[in-house]
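All protein chains but one are shown in place.
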Amino acid sequence: MSILQYFAKRIGLYLVVLFIGITVTFFLPRLMPTNPIDGYIGQLQSRAGQTLTQEATAELRSSLEELYGLKGDILTQYFNYLKRVFLQFDFGPSFNSYPQPVSTMIFGALPWTLGLLLTTTLLSWLLGNLIGLVAGYFHNKRSATVLEVIGILLYPIPYYILALTVILVLAYFIPIFPLAPTFPNSGFSFEQVGGILYNSALPAITLVLAGFGWNILSMKSLAYTTKEEPYVIYARLKGTSNWTRMTRYVFRNAMLPQVTALVLSLGTVFNGALLTEILFSYPGIGLLMRTAASSGDYNLLYGAITMSIIAVATAGLVIDLIYPLFDPRIRYR
Amino acid sequence: MPKTFRLTRLLVLVLTVMSLLLSACGDQSTPSTQGIGQGAATAQPGQTTAAQAAQTAATSTGQGTMTDVGTPRSETLIVQTFDGKAANPDQQNPLNAYAIWRGFRELGWSFLWEDDTATGKSYPELAAGLPEVLNPQNTQFKVKLRPGVYWSDGVEFTADDVIYTLDIAFQNKTKFTRVAAYTSYIKSYKKIDNYTVEFETINPSYDFATAMGVYTWGAAFIPVPKHVFEKQADVTTFKNTNPVTLGPYTVKSFDPNGFWQLWELRSDWQRSGWGNLGQPKAKYVLYKDFGSEETRTLAFSKNQYDIDTFMSPDSIQAAQAKNPAITTFSPTLPYHDMNDACSYGVYLNQQKAPLDKPEVRWALALTLNLQQVGITSVNGQFKSSAVPIADTPITRSIYVDPVTTWLKDFKLADGYQPFNANFGTELAAKLKEQGVADAALPKGDAISQSFGTGWWKNDPAQAEKLLNSVGIKKGSDGFYATPDGKTWDLEFVIPGDWNKVMQRIGFSIADSWKKAGFKVNARQVDNGEFTTVQNTNNKFTTMMNWSGSCVYNSNFLNSWRTMNPSNVKDVNSSEALTGNFFRVTNTKIFDLIKASTSMETTSQPFITNGQEIMKELIKDMSVINIMNIPTTIPTNSFYWKNYSKQDNFYAAPYSWWSSFKKTLVNIQPTGQK
Amino acid sequence: MRIMKLNLKPGRDLSTGPTPRVVAPKSTRSKINFRLKLGIIILAIFVLGSFILPFFCPKDPSEQASYLKNLPITDKHWLGTNSLGQDTFWFLIFAIRNSLQLGILVSVGVTIIATLLGLSAGFIGGWYERVVMLVVDSFITIPLLPILIILGAVVRGNTTFFSVGLIIVIFGWAWSARTIRSMALTLREREFVNMARFSGASTFNVILKEIFPYVSSYIVVGFINTILFAINTEATLAVIGLSKVETPTLGSIIFWALNYNALFTGQLLWLIAPIVSSVLLFLGLFLASTGFNERFATIRGVA
Amino acid sequence: MIRLNNVVASYKTERGTVNAVDGVNLEIPDGCILGIAGESGCGKSTLMKVIYGDIGFPLSLASGSVDYGFTDDQGNKVTSKNIQKQWFKRISYVPQSSMSSLNPVIRIRKQFLDFESSSKTKAQTLQEVKSYVKKLGLPEESIESFPHQLSGGMRQRIMIAMATFFQPEIILADEPTTALDVVVQKSILLLLMELQEQMGNTIILVSHDMGVHYQATHKMLIMYAAKAVEYADSPDLFTRPLHPYTRMLINSLPTIGDDRAREGIPGRPPSLWNKLEGCRFADRCPLATERCRTEEPAFIEHRPGHFAACHYADSQANLSEVV
Partner (left out) sequence: MATILKTENLNKVYRLGSLTRSKHIQALNNVNLNIESDVPVIISVVGESGSGKTTLAKTLLRLVEPSSGKVTVYDQLVAGKGVHPPKTQFLATVQPIFQNPFEAFSRYRTVDSYLYETATRVAGLSKTDAIASMENALTSVGLEYKDVQGKYSNQFSGGELQRVSIARALIPHPSLIVADEPVSMIDASRRMIIINLFLKLKEDFKRSFLYITHDLATAYYISDYIAVMNKGVVVEFGNAKEVMSNPQHSYTRLLLDSIPTTKQKWARTKPIITANLTA
């Protein structure tokens, strides 16, 4: 099988997986008991202004159905949807922010989510793995056990608790970071980047703390088993230093499954975005998703979830394609 | 011998050090949980904290504290947003769905007539006076505009703007999403001169000033600047970002993510739409979302903002403990503002068996232990109302008192008297028992002012009797079963986190029903689903709601006009109702409503009709009205003072009503830098 | 990120990399036993406590206004009462029981589906495996939390919070299935499988008698991890109000405590009790899982 | 001369302590290839560990010592306590499986340079490695490869190159050819033999294949159930073994062209956890008598340089030549 064939096959699989995922998520929100049009009318009626007459309501309802593209049966909507998504990457207009196209909203929110979660995922991966490496390599030393205990204790703390604690400590008792973020409104000057970093610090810290417990534990057990591999033992018998063995032998090998884990977790950043962004009022895809779900904004939901599916599937694809860079055995076999 | 320097080693070293630092942070988090406890338990006097916070923030600039958006804090009024994050912050065209909760109604737009929220009466704003009725059918009106009003770009506001707005609204009524209210109300309109417009409505209209102007919180008709809109290729997709405004403020900047928006006072505010009200005191107004209630409590107590919206009583208490500058609407119970136009109640699907029997609905009312519900969910900080409207200073004399008098003698079919006029006194006694300070409790006549004129008795035995009379008996599991012997699962929809007070009240009601033997399934929903349930017969059984009882002055029609036969759908219908959320089927009520549409809304016959409708609603127990909406609206007087309070009431104190303009001209800076 | 992490937890797929040898040296056995023991002791206390104590509970702990609000610790109320007038201790006991029940039920469901599909796919191979793996891969891409939030609207309408569990099962089995399948794949090539074949065993027999015992240890570990995952997912949903919050669970206590702002009103026990319990419970599950895993590894190393 | 003084090495296990090497006394002259043979579990690998000084939990040196007959840079006598500092400088090791003993993800060149070389720069050392590898008949590029890119024979040569690069006094080779095919095995053994001839160092070669021992060794040690049972010059041992076990080992090997029936040794060695009395081979020995079951035979020199632990080492049945 040539390299091209392999790529073609893998990408074909990728598309099929995408298709199935997107199909499932298209039909799921239909289970939602919320009619987005009712939602909008209700908002107008009872909170935002004037009580509407019946005629006005009926008129509004029919024009909204037209505008939102909710006319026709579900299959017609489905095929139109597939066509638009796969051919144009167009999710239609947002119901709640009509006539704003969903893709615009998603691409507006995307840099925020990616910026925060990619950074923190990488950071917690790095920190966790380094601590885990030390803990696993010196597993019979007391200090290493302390490092592992950090992981064991951090790992099971539910995320929302962690977040709340961090807010209290770093924004209230020691007011280093703002309680509620105020992100600068536009542009990309040095100052504004600084503002963004400053305002994102709290969610970032919680994400790193939440993530690296797992990384410590998994790296620790990997390092610990790798340490017993014959080539590490042989390296010891060669008289190499602890440092060399830990980095060049244990880490280089134990890292391989962790790379897989990293890429996969990068793919699931949207999943992680959700809770963080709700808890920290952080303007990303997660908050978008939550708002969309609560107001029955199908199009926005489809868009956000589809992005997530694409990310996970792509991460899987990327692992398969880049893994050989890390493992020479696959490169040359 | 020195080894070749290794970059990788350095990297690893640096990262290890960082990780150790971070893990130290992680360690801190555990004991800190206890730290909170100390802080809250000992309730450190808030001033020190506040002062410290102010100092910390002040260090960055020389003379005074600056806000996050770069304005002097002492000149900026900061308001918690009503809706959290705006989904479409750059959409600022009022003819379409737009970022409505960012101050546009209050600061940016201007309306033909405003509503004096202290009295419930309309007064002219853009118009020169109240509309002049031109025919006996009350369908033709002449409206004079006030000369000398200018848009924020210096162009004068004239009848042309009104006509143009109506023109594009009618031309694009299927495309604009916020014009239906008046395009289906107005039949025709014409310009008489630059300051005069004449209207004809489709139906007799006794509420023209509130239909085309403000009724309680905002107007549907928002004039747009002709000279701006007519330049647009397509007005239906025009976003109108950073709009030309009629009000005294303009948008200075806003967060594209929708968390905040900053307004700046026009230098020519005097010739703005409501410049005649007086000088708005804040040079800047910042609407900002401070996040969840936890972070809001913290930020509020650190003087990071001035006015909150709905906040749960406990959070207010916690914030007050940290910062005495935070005050509620009144110094005594129930502390909060109770003068919202609407009231909370349990809505029942009267078409759905077994709720179609009045005995069953009465049983639910008599088993709703409001005393317990009110104490558990809102610490007793509420004002009950048995009459299905809010019991406010405006409505009390018109409707509440007469109906209450009638209630005292009211009997059910079996002769049982359900009304308990001593509800308030009993509540005060219970609260005292629970340890509420005597000073905070109302006494004598104030009890009725604070806790309402009375409510239904809590009498599960009578309820059981009523239920038994229609064949509903308790099963072996202790829960009521329908006459066919099946367990009766009662679905009860309540709002989720987006309305915490109703959410809590709802769960407490479900609890008190459960104790009485109803198998209640309390279901908290998002606001989208909430409205869907409210509107759709087949999805609705019982729910907490407020939208059907909004009466701010004598004009009950504004809510109740929709109580008519066309809003009675089949019990299993999935078609959306356009009103009548009480599911009234009583033809007597329909007749009364119909008759009232051709009456002057302040006339005695109209008011009598209203009282009769209320009595009918009570007899049928069509809706279990519970209490006025306790609008907590706490304020922080660290930077600004003279907010509208119980003892200094000049307008409804809400920041999300157009009456907020009165707050802006009445507040005073404290001089705190 | 925590949620993702737990998503992966029941069956984090490391099959793409070289399988690390899990042969623990003899030296660590005592430590492993300690872990496993500690984990099992913690779990036993939780399980027994939460399943037996409710029989002694004076009244339904979720009933409001049973007692005066906000009472401190007394001999009658071991953890005081909360702002809803409920006894915090009894509420917690019921919460642990319900959370554990949910976790175990979800775990049973996930384990059964994942084992059946994973083993059969790994062993039978061919087009069957391809179809199963396609479904698995597709399910893996579907993000759980958003789906739960969408379905939350449906879930909250149900009278039982176990429907949350059902959804977690439906969207949570894929990772485990994938791991089990990759294990079955390596086992497929083992000689004893061929030996069984030549002893006349059918495919079903081979899966049941040859492959299953080897995967069973992993299944136990996966089972424990899935409990952890299910409890945490439900708790996460409860905290943002998307589960059945009247049912006492570890998450619903936190929901109520946050809802009544326990942090700032001095009602700290209300918040700390469930946190400490869940951290302890999670620790117990975690220690049991890793302890068992390593214990199993030593057994395998010896054989 | 390496001297083993009554070496007892034991493992701590859950079932208790077990002596895997139980009282071995040996003098290994410098500059020879010593073969160690025996069944699996006889203690030959443990003895290798002891000689190498790789003693750590769960293995411990219960009593005895190893004396290597040379001193370190400070002039201290080198024993099993401080031999670790000499690893790969003066004593080195060739493992059994070259595949699992090489780090799969880094190039061989880097694994070569793991040595703590204090006096030379990396580039210099690399040059030397290259030329050395070339001398051993390997292409220079082979050290630029990853382990899996080389054939088994090449990898084993690399292992030998690593172990001999510093020309250590002692080289331990634990089953160095077990995983290899016969043709390659031959070339590896020849390489080892030739290196030994040129460097004049001591090689200790563990193998269970008597054929390998016959081809490569100068002296032979036979172990059985943690004990040394026979020690002699190879030619002597292969033609006139003194221990019945040795004889049976040699006899169990079929030879091409020899059609006589061959027998394996039935039975199993005794479990080391049991209390052992008498000769440990007694249960499987055709010559065993009651004396063998009760009295432990001493490991004594029966002929010059030929030690054996058997009561009947000098008996008639044992004196015939091996066929």
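Letters A, B, C and D mark the chains as written, and numbering starts fresh at 1 in each.
Going forward, a contact is a pair of C-beta atoms (placed from the backbone, for glycine too) under 8 Å apart; a residue touches a chain by one contact, two chains touch by 3 or more.
These figures come from a predicted structure and were not determined experimentally.
Asks: Return the single residue from C:Ala196, C:Val220 or C:Val279 that touches the missing chain.
Replies: C:Ala196
Asks: Among the options D:Asn76, D:Gln198, D:Thr289 or D:Ser315, which residue touches the chain absent from this view?
Replies: With D:Asn76, D:Gln198, D:Thr289 or D:Ser315 as choices, the missing chain is touched by D:Gln198.
Asks: With respect to the chain omitted from the figure, which of D:Met210, D:Ala226, D:Leu242 or D:Ala282 is a touching residue?
Replies: Looking across D:Met210, D:Ala226, D:Leu242 or D:Ala282, the contact with the absent chain belongs to D:Met210.
Asks: One chain is left out of this view; which of C:Asp87, C:Glu210 or C:Glu294 touches it in the full complex?
Replies: Within the whole complex, the residue contacting the unshown chain is C:Glu210.
Asks: Residue by residue, what part of chain D touches the chain that was omitted?
Replies: Within chain D, the residues that touch the unshown chain are 39-40, 134-137, 167, 181-183, 185-187, 189-191, 193-195, 198-199, 208-212, 214-215, 238, 248-250, 252-258, 261-266, 268.
Asks: With the missing chain put back, which residues of chain C would touch it? List them for me.
Replies: 190-192, 194-196, 198-201, 209-210, 213-214, 303
Quick note on the criterion: only the chains that are shown with their structure count from here on.
Asks: So the centre of each chain is just the mean of its C-alpha atoms; given that, what is the distance between chain A and chain C in Å?
Replies: It comes to 22 Å between the two C-alpha centres.
Asks: So which bits of chain D are touching at least two other chains?
Replies: Correct list: 104.
Asks: Going through chain A residue by residue, note those that touch at least 2 other chains and give them in order.
Replies: 32-34, 153, 162, 164, 168, 229, 253, 256, 293, 327, 329 - these are the residues of chain A that touch more than one other chain.
Asks: Where on chain A is chain C touching in the complex?
Replies: 13, 16-18, 20-21, 24-25, 28-29, 31-34, 117, 120-121, 139-140, 152-153, 155-162, 164, 168, 207, 210-211, 214, 217-218, 221-222, 224-226, 228-229, 253-254, 256-257, 259-261, 264-265, 268-276, 278, 289-290, 293, 301, 304-305, 308-309, 312-313, 316, 319-320, 323, 327, 329
Asks: What does chain D use to touch chain A in their complex?
Replies: Against chain A, the touching part of chain D is residues 52, 54, 84-85, 87-89, 93, 95, 97, 100-106, 110-111, 114-116, 146, 148-149, 162.
Asks: Hey, which residues of chain A end up touching chain B in the complex?
Replies: Within the complex, chain A contacts chain B at residues 32-46, 48-64, 66-67, 94, 96-100, 105, 108-109, 112, 126-128, 130-131, 134, 147, 150, 153-154, 162, 164-169, 171-173, 175, 178-183, 185-186, 205, 208-209, 212, 247, 279-281, 283, 287, 291, 293-297.
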